[in-house]
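On to subunit A.
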Amino acid sequence: MTTVRIPQPMQVYTQDMEVVQAGGKNVRKLINELEKSYPGIKDVLVEGDRLRPGVAIVLDGKISQLGLHQPLSEENEVVFIPAVSGG
Partner candidate 1 sequence: MSKRTHVTTTINNKSVDFLCEPRQSLLEVLRDVLFLTGTKDGCNDGNCGACSVIMDGVLVDSCCILGVEAEDSEIETIEGLAQNGELHPLQKAFLEQTGMQCGICTPGFLMAAKALLDKNPQPDEQQIRHWLAGNLCRCTGYDKLIRSVMIASESMAEA
Partner candidate 2 sequence: MNNPEPLAKEFRVLGTRPIRPDGLDKVTGRALFSDDFYLPDMIHGRILRSPHAHAKIKSIDTSAAAALPGVRAVVTGADFPPIESKMMSQGVAGMINIGDVADNCIARDKVLYDGHAVAGVAADNPHVAEEAVNLIKVEYELLPPVMDVRTAMAADAPVIHEDFYPGAFILPTEKYLPNATRMQMGSGDLEKGFAEADIIVEREFTSETIHQGYIESHITTVKWDENNHITVWTATQGIFNLRDLTAGVLLVPMANVKVVPLEVGGAFGGKERMYLEPIAAMLSKKSHHAVKIALRRDEVLRATGPSSGTYVKVKFGAKKDGTLVAADLHLAYEAGAYAGGPIFLGAISSTSRYNIPNIQINGFDVIVNKPTMRPYRAPGAPQALFAVEQVIDELARELEMDIIDFRMKNLTKTGDLLVAGFPCAPIDTVNMMETVKAHPHYTAPLTGENQGRGLAYTMWFNLGEASSAQISINPDGSVQVTTSCPDMSGTRMTFAMQAAEALGIDVEHVTASVGDTEAVGFSLPTVGSRTTYATGAVIYDIAQEVLGEMSARVALLWETDSELVIVDKGVFSNKEDANLTMSFHEVCEKLHETGGPITVHNSKSSQSFIPGTCVHLTDVEVDPETGKVDILRYTVFQDVGKAVHPDYVEGQMQGAAVQGIGMALNEGYFYDAEGHLKNASLLDYRMPTTLDIPMIETVILESPNPAHPYGVRGCGEHSIIPPPAAIANAIHDAVGVRMNSMPMAPHKVCAAIKQKQAADA
Partner candidate 3 sequence: MHDFEYCAPDKLQEALGLMATHKGSAQLLAGGTDLIVFMRARSKRPDLLIDVKKIPELSELQLDKAGLTIGASVSCRAIYENDQIAGKYSALVDSTTLIGGIQIQGRASIGGNLCTAAPSADTIPTLIAYSAVANVVSDKGERQIPVEEFCVAPGQTILNDDEILVNLFIPAPAPRSGAMFLRFIPRNEMDIAVVNAAAFVELDEAGQNFISARIAIGAVAPTPLFVEEAGAAMIDKPVNEESLLNAARIARDAASPINDMRGTVEHRKQLVEVLTRRALYGAIERARGALE
């Protein structure tokens, strides 16, 4: 199971749990698994066939460029964070 850190405002979907576990060989599958246990969460993260605009994935402390296609393993920790732009 992959460890997923849930941002505070989304913890309404996870019964206030900050860290949850879920399966899935990539982020798309992982989010589908999350949706089963925590209905509503998928809609916040996914828009059509891609991550919702402004959502980024941090995998073990590093930003992933692969979006929903990011492969996952048991050891990974996934964090959903906002996308940014700088000056």
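We adopt the following convention: a residue touches a chain if its C-beta (ideal position, glycine included) is under 8 Å from a C-beta of that chain, and two chains touch if they have at least 3 such contacts; residues count from 1.
In picking the candidates, the idea was that all candidates are chains of the complex that A comes from, given by their letters.
Remember, it's a predicted structure, so these values are computed and weren't measured experimentally.
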Neighbour of subunit A by the touch rule, complex-wide, chosen among 1, 2 or 3: 2
Subunit A residues within the candidate 2 interface of the complex: 5, 7-10, 18, 44-45, 52-56, 58, 61-63, 65, 79-87
